[in-house]
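Only a single protein chain was left out; the remaining protein chains are all shown in position.
For clarity, chains are labelled A, B and C in written order, and residue numbers in each chain start from 1.
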Amino acid sequence: MIKVGIVGGAGYAGVELLRILARHPAVRLTAITSRDEVGLKVSDLFPSLRGRVELNFVAPEDDSFKSCDVVFFATPNGIAMNQAAGLLAAGARVIDLAADFRIRDVAEWEKWYGMTHAAPELVAEAVYGLPEVNREQIRTARVLANPGCYPTAVQLGFLPLLEAGVIECGHLIADAKSGVSGAGRRADVANLYTEATDSFKAYAVGGHRHLPEIRQGLSRMMGGAEIGLTFVPHLTPMIRGIHATLYARLTRDIDGKALQDLFESRFSGEAFVDVLPAGNHPETRSVRASNMCRIAVHRPQGGDTVVVLSVIDNLVKGAAGQAVQNMNIMFGQEETLGLDMLPVSP
Amino acid sequence: MIKVGIVGGAGYAGVELLRILARHPAVRLTAITSRDEVGLKVSDLFPSLRGRVELNFVAPEDDSFKSCDVVFFATPNGIAMNQAAGLLAAGARVIDLAADFRIRDVAEWEKWYGMTHAAPELVAEAVYGLPEVNREQIRTARVLANPGCYPTAVQLGFLPLLEAGVIECGHLIADAKSGVSGAGRRADVANLYTEATDSFKAYAVGGHRHLPEIRQGLSRMMGGAEIGLTFVPHLTPMIRGIHATLYARLTRDIDGKALQDLFESRFSGEAFVDVLPAGNHPETRSVRASNMCRIAVHRPQGGDTVVVLSVIDNLVKGAAGQAVQNMNIMFGQEETLGLDMLPVSP
Amino acid sequence: MIKVGIVGGAGYAGVELLRILARHPAVRLTAITSRDEVGLKVSDLFPSLRGRVELNFVAPEDDSFKSCDVVFFATPNGIAMNQAAGLLAAGARVIDLAADFRIRDVAEWEKWYGMTHAAPELVAEAVYGLPEVNREQIRTARVLANPGCYPTAVQLGFLPLLEAGVIECGHLIADAKSGVSGAGRRADVANLYTEATDSFKAYAVGGHRHLPEIRQGLSRMMGGAEIGLTFVPHLTPMIRGIHATLYARLTRDIDGKALQDLFESRFSGEAFVDVLPAGNHPETRSVRASNMCRIAVHRPQGGDTVVVLSVIDNLVKGAAGQAVQNMNIMFGQEETLGLDMLPVSP
Partner (left out) sequence: MIKVGIVGGAGYAGVELLRILARHPAVRLTAITSRDEVGLKVSDLFPSLRGRVELNFVAPEDDSFKSCDVVFFATPNGIAMNQAAGLLAAGARVIDLAADFRIRDVAEWEKWYGMTHAAPELVAEAVYGLPEVNREQIRTARVLANPGCYPTAVQLGFLPLLEAGVIECGHLIADAKSGVSGAGRRADVANLYTEATDSFKAYAVGGHRHLPEIRQGLSRMMGGAEIGLTFVPHLTPMIRGIHATLYARLTRDIDGKALQDLFESRFSGEAFVDVLPAGNHPETRSVRASNMCRIAVHRPQGGDTVVVLSVIDNLVKGAAGQAVQNMNIMFGQEETLGLDMLPVSP
């Protein structure tokens, strides 16, 4: 059994880890923290877990973490970088669901995240956990940087096109829409029901922190080539889900059938990426509460602009589910273990 | 392996059965019908099932049903009563998620459902499948009448009070609120997103078909005593969930602690009924997509009116989940088998 | 022109007052406060008001209030009671949308609101502003206590029955459902979109502050007789709207037609109360963003329990709209002036 600790268990990524791990046949939940809730029974905070999770919240310094095989950080940015070294020294591996280890260029990270990095040496060591791109390196990772939600949906959508070299990469556009759970479980007027429902808006058009992460990921797919990307995130009134609509200009004439084949063959064998038949449009609810990414590729009106539609559940494939998928790989388990839940629809 | 057939697989109860049964370790999905979709791949209609359910819809007459051990009817009322005898003759058992076998008084059934009953002899044989009341009879049932969604939430909430004989049963009130999936997957202007969202209404105050079913169930708990019940259903803008708020007058002074004990001891050992600590209020999302019923009991201001709050997911404990729970009991399986999914929250 | 000030203009009742008053032909908006937003342009906080409201937020001490004819308090409880006397002295009249002047029994108020009342003498003077009950006293009020949202819906629903003396008043039940805007525009995890949407719950079953207000109002209708009331509020995932479902036992046999007549004749001539034809069920959206209350009365199954359905928009008839209706009465204007907006549906 893999002994698992969770730091930051009172947020949405934390409770989603619990929902998944409580049923995971190879995991023993060992310790969970929440700064604000020490001593509280986890299921008192989250009644959905009553009868299924018996832990109480402890402090991050609690001894129980020392015996963990792996510790998930479902914390705000800037926490994991301070605690990872200690856990590694105690023999645990670290999976960070926040952004501390995602950007290899530390100066770039510090610019976007507005703090000094506490563990740049671990950034160098860390493995970026997008299994469909990086599976081999993930197996042996000690520090795993779990991708962001938008970056997961956008990278998987562009992946076949970039690897095949069929699109201009200087002017990519990612128009992405997220459910409100992406904003986390924090008291904030802007995310009140009354403010967020029955409305739609873009935000952070000037620059969102996921921009450098996506740009870095897309660039790697091109062997380090420079990527031009306009990334516009939007907030849509739903709990879970990201829908990325991606636009690129084709550099050569490739017909719809060949585009479809490109996607199907690239993701053939991937358990968590499903390429829809030509002409389809994935709905976010078709992946709700599951670890699936569903993708469709279109070439409207036969023009030279290709449109990719890519949907995930931001809390699963975009956070907790992908983290468990990475854990499975790191610990030599079946990649799908504990991740067999079907999407909830309706 | 239990060979399972589903009649009426294109509605919400049907797709929820598929979500549950596709992961059930003791089940082999064998046949599924939809009058309108014969030949279509099930997962073409419900993309959430892609990669998990490989069946195509067949006609109800299809031979594949003959080899089934059990057939679920997730159909409109009036279908199962015509097909059950044939299936029984072929050796299958029948679980009807519709209302055909719920009301023992056939004349009463015919009055509320507006049709002549095609199989009154099976009504006499049928077992009402509320396991928390009827578990022993369910084990050997050939024809199982799966309870309605409102009746499940309301009966479980009143159960400890009626069995203990502490409330007046001539003037019970059940003020119940349902998510929109209760109306089914039928094209209907009243259930359009634009009509049902951001609004709240009562309906069928004059008389709802679940009234006689609830009345019959409550009466049985009292050994057949007459029950007076005002039942007011409401439509609330959410997908899944029923919240029943129940009111009754106490016939003797029973303090809050004793009321709480009454509920806890009655449901002790029940895997799918969770009595919340005193003072709590269950939210429907705490059971979303799971087979749980959560209940709280209150005695406001120390008066003689007791208030019970009872929540279920109408598609799971109120339909497909309870049907699978019944199947497990009927086939000697662990009652919770395949029903271990945690609620999805947020 | 009536010179109007608003204290507490950054909440939902405040912005709704602005939406209404910006179009009111007899009003000049003169001053508006928000403790946290002094100096900010109102329309920078509420872009929906751009081009329509040109004021900036000022401090409550601002001189501009001295010249006001009337000051609305759209503040938390406990603010108006401290500022009202000063404004009265300066010649303004006061309309309090909070609870400071609603309960005549000061000790009772202090128990429910957990503070010492700062102006008990004004409580004695204050007029409770439910025009359908109290219109004459409202005309000359200096201090007007605008009713709460639940109390408005519940009192209007019970009014004809109590006045006619046809129901038992010892065991009334009000099962009420509110949209989330009733919780105000405050950062609070419980009211985040992700927490409040796609879910339904009761709250404060043990005792809600509107209980004594409703009880007092119902008692007055009975000439001071004691009222027994069980009041259970619920939160439903919609922005605006209250749906009160009211239950009472008839004390004499009164047929459906007579019940209907009772309601129609009681509210005949009321501009803002609409009695639906027999058999109807009002939806909250049928009054959305308007000052209407719509009511239907039922006697299910011909039994002795009467059921009343009463819907309002909690921010309009339940707050800002009713406050403007009261202002119109107090200043000798047509009661409907500035309140002619039709419900927004869909």
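By our rule, a residue touches a chain if its C-beta (ideal position, glycine included) is under 8 Å from a C-beta of that chain, and two chains touch if they have at least 3 such contacts.
Quick caveat, the model's predicted, so the values are computed rather than measured.
Contact with the chain not shown here comes from a single listed residue; of C:40, C:90, C:124 or C:344, that residue is C:344.
Residue-wise, the contact with the chain that is not shown comes from C:283, picked out of C:175, C:213, C:283 or C:335. Among the residues A:238, A:259 or A:293, only A:238 touches the chain that is left out of the figure. Looking at B:96, B:132, B:175 or B:198, the residue that reaches the missing chain in the full complex is B:198.
Interface residues of chain C facing the missing partner chain: 12, 15, 19, 22-23, 46-52, 181, 185, 197-198, 239-240, 274, 276, 280, 282-283, 285-290, 294, 315, 340-346.
One chain of the complex is left out; on chain B, the residues touching it are 12, 180-181, 183, 185-189, 191-198, 237, 239.
In the full complex, chain A makes contact with the omitted chain through residues 171, 173, 175, 177, 179, 194-195, 197-203, 205-207, 211, 228, 230-232, 234, 236-241, 243, 245, 247, 249, 279, 281-285, 288, 298, 300-301, 303, 305, 307, 309, 311, 346.
Note that only the chains that are shown with their structure count from here on.
With centres computed from Cα atoms alone, the innermost chain of the structure is B.
Centre to centre, using the average C-alpha position, chain B and chain C are separated by 39 Å.
Between chain A and chain B the centroid-to-centroid distance comes to 36 Å (mean Cα coordinates, whole Å). Across the assembly, chain A contributes 12, 181, 185, 197-198, 239 as residues in contact with two or more other chains.
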